[in-house]
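Before I ask anything, here is the structure I am working with.
A single protein chain has been omitted; all remaining protein chains appear in their positions.
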Amino acid sequence: MMKNKWGVGSLLFVSLVLSACGSSSDETSGETDDQSGESETREVEHAMGTAEIEGEPERVVSLFQGANDAAVALDVEPVAIVESWVEQPVYKYLRDDLEDVDQVGEETQPNLEEVAKQEPDVIFANKDRHEDIYDELSQIAPTVMIDEIYGWKDTVDLMGQSLDKEEESDELLTEWDERVEDFKSQMEAEGHFPVEAAITNFRADHARIFYTGFGGGILNELGFDRPDNHKEDTWGVKLTSKESIPEMNADVIFNFNSGTEKDEIQQTYEDWTGHPLWQELDAVQNDNVHNVDEVTWNSAGGYLAANHMLDDLYEIYDLEENND
Amino acid sequence: MSYLLKTNLSKIIGAAIAVLLFLSAFLSSLYFGQTAIVVDDIVQAFTSFNSSSTNHIVILEERLPRAVLGSVIGACLAIAGALMQALTGNPLASPSIFGINAGALFFVVLSITLFSFTSLVHIMWMALLGATAAGVIVFMLGSLGREGMTPIKVVLAGAAISALFSSMTQAMLVLDENGLQQVLFWLTGSISGRSLDMLYPILPFIVVAVGVSMFMGNALNVFATGEDVAKNLGQKTTLLKIAIGVIVIILAGSSVSIAGAIGFIGLVVPHITRGIFGPDHRWLIPLCAVLGASLLVSADVVARLLIMPEEIPVGIMTALIGTPFFIYIARYGLTKR
Partner (left out) sequence: MGRQINIRTKKNTISFQIDLKSLIITFLLMALTISALFAGPGFGDPFFSPVEIGQSVFGIGNVGNEFIINTLRFPRAAVSLLAGFCLGIAGAILQGIVRNPLASPDIIGITGGAAVAAVSYISFFQDTFGIQWLPFAAIAGALLASLLIYVISWNEGVTPIRLVLIGIGISAAMQAGTMLILTMVPDYSASQAYIWMTGSIYGASWEGLRLLLPWALLIVPLIIMYSAILNVQELGDDTSAGLGLSVQKHRLVLLLSSVVLAGAAVSIVGTIGFVGLVAPHIARLLVGRSFSYLLPSAGFIGGLIVFLADIVARTAFYPSDIPAGIFTAGVGAPFFIFLLVKHRNKF
């Protein structure tokens, strides 16, 4: 009896193995979607390999916030996107363009079936989030992986290459560089530089200083320095004691509060900013603390958000942008 | 059972040393930290407070609440552990092993994420409810079966219930990533950045519970000779057991509602105290309070110094200190009995 039962059991396993091998070998075929006939095939090198993209892809799926943003920047309407972290389902600044676009779940675990149903021509995903589903995604459509969650320039660049919009993407990045140059020279001229900036953030039970990340990276590019104690190559620190407030010291502080527990966060924010040690910070003494938007400065992580951040900075420093 | 101090005189001296130990832990908690402070600052902060001196403010508004909360919670947890060990005759009984911390924590997270409670008092009641639920379930599970409540059964039941509640907590937080990042420190157990305001609403309960437990020494000593003997001596053991249960729930539940899950204090301290002062509960309970306070306050000082400016949540510190101790008791303590 025993032997029989396990005979059946192992048969089951063997059939599983066979079916596994069988199906994986013929999956690679079936994907050729030759509507554009002879059109050129572009090879896009990305964080996890090379994607071969034919013609001008029309059905674009975006699986992270930065790509949602970049698509709008490149004037592309994706067929599907993932839900935003706050202001669900779509960040307000993208709502005009993306409100009616299909949703395929959350950025952490986007629904692969829904992605497949969209029959995309190309998928934009992020290595920090989607490394383990790259194979599945590649079977659905050529998939371009962006290396880092805040690699927003890469996103624009790779999206341009993939969508045959390199001119547009180059133009966007050049525009950005020009804006950066303009901002820097004006800041220089006004004598605002050198300046050390810090990004702070309050939560229900702790506070943070962001060293790098989206906002920090852009501030550096714009010519802001980081205070010496913020130069460590890590995302930042979490602080729980108000005694640590002096860590936040900088010439200028950009602060955003985040989260859904509004009351508690407001409470933390008031507690910390009401503290005498906070009053001693250089930025506070010189009235250089600026409350900024969490989405723009941190969670959106895209080209448009970067530009909104720069808009904020022009306004904060009361500069007139040179549009030549 | 062997212990260090046998005569009353040596116990009094020992108790005095314990109090000194606590005072020095308390003072270190006022002294050590990111802001450099001299001893004079501490004295002046209390005698001639100067509201423009940030050192004075740091001492009174950051370090003092922390030291006070650490003392209260450390004492509560240690007494709770001692009472649970007396009640169950189980050397491994303590709030965290019994799943009480995990239960309270789950109810609190539930009340915040699902019912959007923001009032501290409501959250505290939820914590007490969770502590009760977990405690009762574990007690019941642990005493099932014919052999009654054996240490291994209670510990397994506690571990299972802890696993249950913590995985449900985890589940709620996976669904709400933002919520997870909001209450990270509180979940891991931390007394940093807590204000004394959190203590006041529950302080009356704590005071009563601690006060009553201090006078339970005689009854506990009788009970410890065995429940049947105690009954024959005229003790109302059921009443005593209920009283102990209520006190434990109040002490452990309110600790969790202020500081999140801080484990192992309730396990470690009663054993150390018993090893020094012996099993007489008239000495044991008050000294557990003193030593529990000392241990948590010291652990908190170390937690804030190791990776400045960040801090290790003190719950993690106590778990790392407590685990070897737990293993030691599991290896050697159980076989002696």
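The first chain written gets the first letter, and so on, giving A and B; residue counts start at 1 in each chain.
By definition in this document, a contact is a pair of C-beta atoms (placed from the backbone, for glycine too) under 8 Å apart; a residue touches a chain by one contact, two chains touch by 3 or more.
Just so you know, these numbers come straight off a predicted model, no measurement behind them.
*Asks:* For the unseen chain, which displayed partners does it touch in the full complex?
*Replies:* So, taking every chain into account, the missing one touches A, B.
*Asks:* Quick one: which of B:L60, B:L196, B:I272 or B:A330 touches the chain that's been left out?
*Replies:* Missing-chain contact among the listed residues: B:A330.
*Asks:* Looking at A:G55, A:G105, A:P246 or A:P276, which residue reaches the missing chain?
*Replies:* A:G105
*Asks:* Thinking of the whole complex, not just what is shown, which of A:E77, A:E99 or A:E131 touches the missing chain?
*Replies:* Of these options, the touching residue for the absent chain is A:E131.
*Asks:* Among B:L30, B:L173, B:L251 or B:I276, single out the residue that touches the unshown chain.
*Replies:* The single option touching the absent chain is B:L173.
*Asks:* Just checking the interface: what residues of chain B touch the absent partner chain?
*Replies:* 92, 96-97, 137, 140-141, 144-146, 151-153, 155-157, 159-160, 163-164, 167-168, 170-171, 173-175, 177, 180-181, 184-185, 187-188, 263-264, 310, 312-313, 315-316, 319-320, 322-323, 326-327, 330-331, 334
*Asks:* Residue-wise, where is chain A in contact with the chain that is not depicted?
*Replies:* Where chain A meets the chain not shown: residues 1-2, 5-6, 8-10, 12-13, 16-17, 19-20, 22-24, 26-27, 30, 83, 103-106, 108-114, 116, 128-129, 131-133, 135-136, 139-140, 149, 213, 235-236, 238.
The rule is short, and it goes like this: only the chains that are shown with their structure count from here on.
*Asks:* Round to the nearest whole Å and give the separation of the Cα centres of chain A and chain B.
*Replies:* That pair's centroid distance is 42 Å.
*Asks:* Residue numbers of chain A touching chain B in their complex, please.
*Replies:* 85-86, 108, 203-206, 229, 237-244, 246-247, 258-261, 263-265, 271, 275-277, 280
*Asks:* Which positions of chain B touch chain A when the two form their complex?
*Replies:* Touch list, chain B to chain A: 33-35, 51-52, 54, 57-58, 61-63, 66, 112, 118, 177-179, 181-186, 190, 192-193, 195, 304, 309-311, 313.
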